[in-house]
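The complex is shown incomplete by one protein chain, all other protein chains being positioned as in the whole.
== chain A ==
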Amino acid sequence: MTAVDASRNAAARERSGLGVFTQDALLQIFLIANTFIMLFPILVMVLNGFKTNAEIFSSPFALPNFQNLSNFEAIATGTSFVRYLFNSVLVTGLSIGFILILGTMAAYAIARYAFRGSGLLLLFFIAGLTVPLKLAIIPLFILMRDLGLLDTQFSLICVYTAMGLPSTVFIMTGFIRTLPRDLEDAARMDGASEFKIMRSVILPLARPAMVIAAIQNLVPIWNDFFFPLVFIQTESLKTLPQGLTTFMGEYNTNWGVLFAGLTLAAAPITLVYIVLSRQFINGMTSGAVK
(Lines give C-alpha, C1' and ligand atoms only; values in the text may rest on other atoms or scores of the structure.)
Protein backbone atom coordinates (compact mmCIF):
# COMPACT_ATOMS: atom_id res chain seq x y z
CA MET A 1 0.00 0.00 0.00
CA THR A 2 1.58 3.19 -1.16
CA ALA A 3 0.92 6.81 -1.95
CA VAL A 4 -0.54 5.66 -5.26
CA ASP A 5 -3.19 3.70 -3.44
CA ALA A 6 -3.96 6.66 -1.24
CA SER A 7 -4.46 8.96 -4.22
CA ARG A 8 -6.56 6.27 -5.87
CA ASN A 9 -8.77 6.19 -2.82
CA ALA A 10 -8.96 9.97 -2.93
CA ALA A 11 -10.09 9.77 -6.55
CA ALA A 12 -12.73 7.28 -5.54
CA ARG A 13 -13.82 9.67 -2.84
CA GLU A 14 -14.89 12.26 -5.38
CA ARG A 15 -16.75 10.01 -7.73
CA SER A 16 -18.56 7.29 -5.87
CA GLY A 17 -22.35 7.33 -5.68
CA LEU A 18 -22.75 6.41 -2.05
CA GLY A 19 -20.17 8.88 -0.81
CA VAL A 20 -16.81 7.44 -0.03
CA PHE A 21 -16.89 8.57 3.56
CA THR A 22 -20.02 6.50 4.18
CA GLN A 23 -18.51 3.57 2.33
CA ASP A 24 -15.33 3.74 4.35
CA ALA A 25 -17.31 3.99 7.56
CA LEU A 26 -19.39 0.93 6.67
CA LEU A 27 -16.31 -1.06 5.68
CA GLN A 28 -14.53 -0.04 8.87
CA ILE A 29 -17.49 -1.18 10.97
CA PHE A 30 -17.54 -4.45 9.04
CA LEU A 31 -13.82 -4.98 9.66
CA ILE A 32 -14.11 -4.20 13.36
CA ALA A 33 -17.08 -6.57 13.71
CA ASN A 34 -15.17 -9.28 11.89
CA THR A 35 -12.03 -8.84 13.97
CA PHE A 36 -14.21 -9.01 17.09
CA ILE A 37 -15.70 -12.32 15.91
CA MET A 38 -12.19 -13.63 15.17
CA LEU A 39 -10.62 -12.61 18.49
CA PHE A 40 -13.48 -12.83 21.01
CA PRO A 41 -13.61 -16.66 21.12
CA ILE A 42 -9.83 -16.81 21.56
CA LEU A 43 -10.01 -14.21 24.32
CA VAL A 44 -12.78 -16.11 26.12
CA MET A 45 -10.71 -19.29 25.85
CA VAL A 46 -7.75 -17.61 27.53
CA LEU A 47 -9.84 -15.93 30.25
CA ASN A 48 -11.72 -19.15 31.06
CA GLY A 49 -8.38 -20.82 31.66
CA PHE A 50 -8.12 -18.73 34.85
CA LYS A 51 -11.63 -19.52 36.10
CA THR A 52 -13.22 -22.27 38.13
CA ASN A 53 -16.18 -24.22 36.73
CA ALA A 54 -18.60 -22.18 38.82
CA GLU A 55 -17.16 -18.90 37.52
CA ILE A 56 -17.36 -20.05 33.89
CA PHE A 57 -21.00 -21.07 34.25
CA SER A 58 -22.25 -18.14 36.33
CA SER A 59 -20.26 -15.19 34.95
CA PRO A 60 -18.96 -16.18 31.51
CA PHE A 61 -18.03 -12.65 30.43
CA ALA A 62 -16.39 -11.42 33.64
CA LEU A 63 -12.66 -10.95 33.95
CA PRO A 64 -11.07 -13.68 36.06
CA ASN A 65 -8.63 -13.40 38.91
CA PHE A 66 -5.38 -13.73 37.01
CA GLN A 67 -3.56 -14.85 40.16
CA ASN A 68 -5.53 -18.09 40.12
CA LEU A 69 -3.17 -20.40 38.25
CA SER A 70 -4.52 -23.64 39.67
CA ASN A 71 -5.80 -24.81 36.26
CA PHE A 72 -2.40 -24.33 34.70
CA GLU A 73 -0.74 -26.06 37.65
CA ALA A 74 -3.11 -29.00 37.20
CA ILE A 75 -1.93 -29.31 33.61
CA ALA A 76 1.76 -29.01 34.44
CA THR A 77 1.60 -31.60 37.22
CA GLY A 78 -1.37 -33.82 36.40
CA THR A 79 -1.01 -34.39 32.64
CA SER A 80 1.59 -35.31 30.04
CA PHE A 81 1.26 -31.87 28.47
CA VAL A 82 4.97 -31.07 28.69
CA ARG A 83 5.76 -34.44 27.13
CA TYR A 84 3.35 -33.80 24.21
CA LEU A 85 4.83 -30.36 23.70
CA PHE A 86 8.34 -31.79 23.64
CA ASN A 87 7.27 -34.48 21.15
CA SER A 88 5.67 -31.90 18.86
CA VAL A 89 8.79 -29.73 18.93
CA LEU A 90 10.98 -32.76 18.21
CA VAL A 91 8.87 -34.14 15.34
CA THR A 92 8.24 -30.74 13.74
CA GLY A 93 11.85 -29.63 14.13
CA LEU A 94 13.35 -32.80 12.66
CA SER A 95 10.81 -32.90 9.82
CA ILE A 96 11.50 -29.32 8.81
CA GLY A 97 15.23 -29.98 9.09
CA PHE A 98 14.99 -32.96 6.72
CA ILE A 99 12.67 -31.05 4.37
CA LEU A 100 15.12 -28.17 4.11
CA ILE A 101 18.19 -30.37 3.65
CA LEU A 102 16.67 -32.75 1.10
CA GLY A 103 14.65 -30.02 -0.63
CA THR A 104 17.67 -27.76 -1.02
CA MET A 105 19.77 -30.63 -2.37
CA ALA A 106 17.25 -31.45 -5.09
CA ALA A 107 16.55 -27.80 -5.88
CA TYR A 108 20.24 -26.98 -6.09
CA ALA A 109 20.91 -29.84 -8.50
CA ILE A 110 17.94 -28.94 -10.69
CA ALA A 111 18.63 -25.21 -10.69
CA ARG A 112 22.41 -25.25 -11.06
CA TYR A 113 23.47 -28.24 -13.14
CA ALA A 114 22.40 -28.92 -16.69
CA PHE A 115 21.74 -32.66 -16.90
CA ARG A 116 19.36 -34.78 -18.88
CA GLY A 117 16.01 -35.25 -17.15
CA SER A 118 16.28 -32.23 -14.86
CA GLY A 119 13.02 -30.77 -16.19
CA LEU A 120 11.28 -34.09 -15.69
CA LEU A 121 12.66 -34.29 -12.17
CA LEU A 122 11.21 -30.90 -11.29
CA LEU A 123 7.85 -32.05 -12.67
CA PHE A 124 8.09 -35.18 -10.51
CA PHE A 125 8.42 -33.04 -7.41
CA ILE A 126 5.73 -30.56 -8.46
CA ALA A 127 3.31 -33.43 -9.13
CA GLY A 128 3.72 -34.30 -5.45
CA LEU A 129 2.04 -30.97 -4.62
CA THR A 130 -1.27 -32.28 -5.89
CA VAL A 131 -1.36 -35.56 -3.96
CA PRO A 132 -3.79 -35.74 -1.02
CA LEU A 133 -1.68 -38.10 1.07
CA LYS A 134 -4.49 -38.67 3.59
CA LEU A 135 -6.28 -40.85 1.07
CA ALA A 136 -3.21 -43.09 0.82
CA ILE A 137 -3.30 -43.76 4.56
CA ILE A 138 -4.02 -47.50 4.21
CA PRO A 139 -0.91 -48.25 2.09
CA LEU A 140 1.10 -45.90 4.32
CA PHE A 141 -0.11 -47.77 7.38
CA ILE A 142 0.91 -51.11 5.83
CA LEU A 143 4.23 -49.67 4.68
CA MET A 144 5.00 -48.41 8.19
CA ARG A 145 3.96 -51.75 9.66
CA ASP A 146 6.27 -53.62 7.25
CA LEU A 147 9.14 -51.22 7.94
CA GLY A 148 8.58 -51.69 11.66
CA LEU A 149 7.95 -47.98 12.08
CA LEU A 150 4.39 -48.13 13.42
CA ASP A 151 4.08 -46.44 16.79
CA THR A 152 7.34 -44.53 16.34
CA GLN A 153 7.80 -40.83 15.81
CA PHE A 154 10.07 -41.59 12.87
CA SER A 155 6.99 -42.71 10.88
CA LEU A 156 5.60 -39.18 11.26
CA ILE A 157 8.89 -37.57 10.30
CA CYS A 158 9.05 -39.67 7.10
CA VAL A 159 5.53 -38.75 6.02
CA TYR A 160 5.92 -35.05 6.88
CA THR A 161 9.22 -34.88 5.02
CA ALA A 162 7.63 -36.41 1.92
CA MET A 163 4.67 -34.02 2.27
CA GLY A 164 6.87 -30.95 2.57
CA LEU A 165 9.40 -31.75 -0.16
CA PRO A 166 7.36 -30.79 -3.26
CA SER A 167 6.58 -27.21 -2.24
CA THR A 168 10.10 -26.73 -0.88
CA VAL A 169 11.78 -27.99 -4.06
CA PHE A 170 9.43 -25.73 -6.05
CA ILE A 171 10.21 -22.61 -4.00
CA MET A 172 13.95 -23.27 -3.69
CA THR A 173 14.48 -24.10 -7.37
CA GLY A 174 12.76 -20.90 -8.41
CA PHE A 175 14.83 -18.90 -5.96
CA ILE A 176 18.23 -20.46 -6.65
CA ARG A 177 17.72 -19.90 -10.38
CA THR A 178 17.50 -16.15 -9.76
CA LEU A 179 20.87 -16.03 -7.97
CA PRO A 180 23.76 -14.65 -10.06
CA ARG A 181 26.34 -17.18 -11.22
CA ASP A 182 29.36 -14.87 -10.97
CA LEU A 183 30.23 -15.73 -7.37
CA GLU A 184 30.02 -19.40 -8.08
CA ASP A 185 32.22 -19.17 -11.17
CA ALA A 186 34.76 -17.14 -9.24
CA ALA A 187 34.85 -19.75 -6.49
CA ARG A 188 35.23 -22.50 -9.11
CA MET A 189 38.19 -20.62 -10.64
CA ASP A 190 39.76 -20.56 -7.20
CA GLY A 191 39.51 -24.33 -7.16
CA ALA A 192 36.71 -24.69 -4.60
CA SER A 193 34.97 -28.08 -4.58
CA GLU A 194 31.35 -28.35 -5.73
CA PHE A 195 30.28 -29.09 -2.15
CA LYS A 196 32.13 -26.06 -0.85
CA ILE A 197 30.51 -23.86 -3.51
CA MET A 198 27.05 -25.09 -2.53
CA ARG A 199 27.65 -24.71 1.18
CA SER A 200 29.49 -21.43 1.37
CA VAL A 201 28.33 -19.56 -1.72
CA ILE A 202 24.76 -20.58 -2.54
CA LEU A 203 23.24 -21.63 0.78
CA PRO A 204 23.85 -18.31 2.59
CA LEU A 205 22.18 -16.52 -0.33
CA ALA A 206 19.23 -18.93 -0.39
CA ARG A 207 18.34 -18.33 3.24
CA PRO A 208 15.27 -16.12 2.58
CA ALA A 209 13.68 -18.87 0.47
CA MET A 210 14.49 -21.41 3.17
CA VAL A 211 12.65 -19.28 5.72
CA ILE A 212 9.56 -19.17 3.50
CA ALA A 213 9.72 -22.92 2.93
CA ALA A 214 10.14 -23.57 6.65
CA ILE A 215 7.15 -21.40 7.60
CA GLN A 216 5.00 -22.93 4.90
CA ASN A 217 5.64 -26.37 6.38
CA LEU A 218 5.62 -25.35 10.04
CA VAL A 219 1.88 -24.81 10.44
CA PRO A 220 0.53 -27.98 8.77
CA ILE A 221 3.13 -30.22 10.46
CA TRP A 222 2.81 -28.67 13.91
CA ASN A 223 -0.99 -28.87 13.71
CA ASP A 224 -1.31 -32.30 12.10
CA PHE A 225 -3.58 -34.75 13.86
CA PHE A 226 -4.42 -37.34 11.22
CA PHE A 227 -1.13 -39.22 10.87
CA PRO A 228 -0.45 -39.49 14.62
CA LEU A 229 -4.03 -40.71 15.03
CA VAL A 230 -3.30 -43.65 12.73
CA PHE A 231 0.38 -44.32 13.48
CA ILE A 232 0.91 -43.61 17.19
CA GLN A 233 -0.61 -45.54 20.08
CA THR A 234 1.88 -45.12 22.93
CA GLU A 235 0.91 -42.33 25.28
CA SER A 236 4.44 -40.98 25.74
CA LEU A 237 5.01 -40.65 21.97
CA LYS A 238 1.91 -38.55 21.21
CA THR A 239 2.20 -35.10 19.71
CA LEU A 240 0.35 -32.09 21.08
CA PRO A 241 -2.83 -32.15 18.92
CA GLN A 242 -3.19 -35.88 19.50
CA GLY A 243 -2.38 -35.62 23.20
CA LEU A 244 -5.10 -32.98 23.53
CA THR A 245 -7.74 -35.57 22.68
CA THR A 246 -6.58 -37.79 25.55
CA PHE A 247 -6.46 -34.86 27.90
CA MET A 248 -9.88 -33.50 26.84
CA GLY A 249 -11.38 -36.92 27.60
CA GLU A 250 -9.79 -37.13 31.07
CA TYR A 251 -10.84 -33.70 32.28
CA ASN A 252 -14.16 -33.51 30.47
CA THR A 253 -16.03 -32.12 33.46
CA ASN A 254 -13.45 -29.57 34.54
CA TRP A 255 -13.88 -26.77 32.05
CA GLY A 256 -11.35 -24.44 33.63
CA VAL A 257 -8.60 -27.02 33.16
CA LEU A 258 -9.81 -27.75 29.61
CA PHE A 259 -9.63 -24.10 28.61
CA ALA A 260 -6.26 -23.72 30.30
CA GLY A 261 -4.98 -26.72 28.33
CA LEU A 262 -6.32 -25.38 25.05
CA THR A 263 -4.77 -21.99 25.82
CA LEU A 264 -1.38 -23.55 26.50
CA ALA A 265 -1.66 -25.67 23.34
CA ALA A 266 -2.50 -22.64 21.22
CA ALA A 267 0.13 -20.41 22.83
CA PRO A 268 3.38 -21.48 21.07
CA ILE A 269 2.21 -21.09 17.47
CA THR A 270 0.15 -17.99 18.30
CA LEU A 271 3.14 -16.22 19.84
CA VAL A 272 5.40 -17.11 16.92
CA TYR A 273 2.68 -15.94 14.54
CA ILE A 274 2.25 -12.59 16.29
CA VAL A 275 6.00 -11.93 16.15
CA LEU A 276 6.41 -13.09 12.53
CA SER A 277 2.92 -12.36 11.17
CA ARG A 278 4.20 -10.84 7.91
CA GLN A 279 6.38 -13.86 7.14
CA PHE A 280 3.59 -16.26 8.11
CA ILE A 281 1.04 -14.60 5.86
CA ASN A 282 3.50 -14.37 2.96
CA GLY A 283 4.70 -17.92 3.47
CA MET A 284 1.30 -19.53 3.79
CA THR A 285 -0.33 -17.67 0.93
CA SER A 286 2.67 -17.53 -1.41
CA GLY A 287 2.48 -21.18 -2.37
CA ALA A 288 -1.08 -20.56 -3.46
CA VAL A 289 -0.64 -17.16 -5.05
CA LYS A 290 2.32 -17.67 -7.32
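Throughout what follows, a residue touches a chain if its C-beta (ideal position, glycine included) is under 8 Å from a C-beta of that chain, and two chains touch if they have at least 3 such contacts; residues count from 1.
By definition in this document, contacts and distances are computed from a predicted model.
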{"item": "Protein that the absent chain corresponds to, by UniProt name, given \"histidine kinase\", \"Acyl-CoA dehydrogenase\", \"FAD-binding oxidoreductase\" or \"Sugar ABC transporter permease\"", "value": "\"Sugar ABC transporter permease\""}
{"item": "Candidate in contact with the missing chain, chosen from A:Ile56, A:Ile75 or A:Val91", "value": "A:Ile56"}
{"item": "Selected residue (touches chain absent from view) among A:Val159, A:Ala209 or A:Ala260", "value": "A:Val159"}
{"item": "Residue of A:Leu63, A:Leu135 or A:Met189 touching the missing chain in the full complex", "value": "A:Leu135"}
{"item": "Footprint left on chain A by the chain that the document does not show", "value": "1, 4-6, 8-9, 11-12, 15-18, 23-24, 27-28, 30-32, 34-35, 37-39, 41-42, 44-45, 56-57, 60-61, 98, 102-103, 105-106, 108-109, 113, 115-117, 121, 124-125, 128, 131-143, 145, 158-159, 161-163, 165-166, 169, 194-195, 219, 222-223, 225-226, 230, 240-242, 244-245, 248, 255, 258-259, 262, 265-266, 269-270, 273-274, 277, 280-281, 284-285, 288-289"}
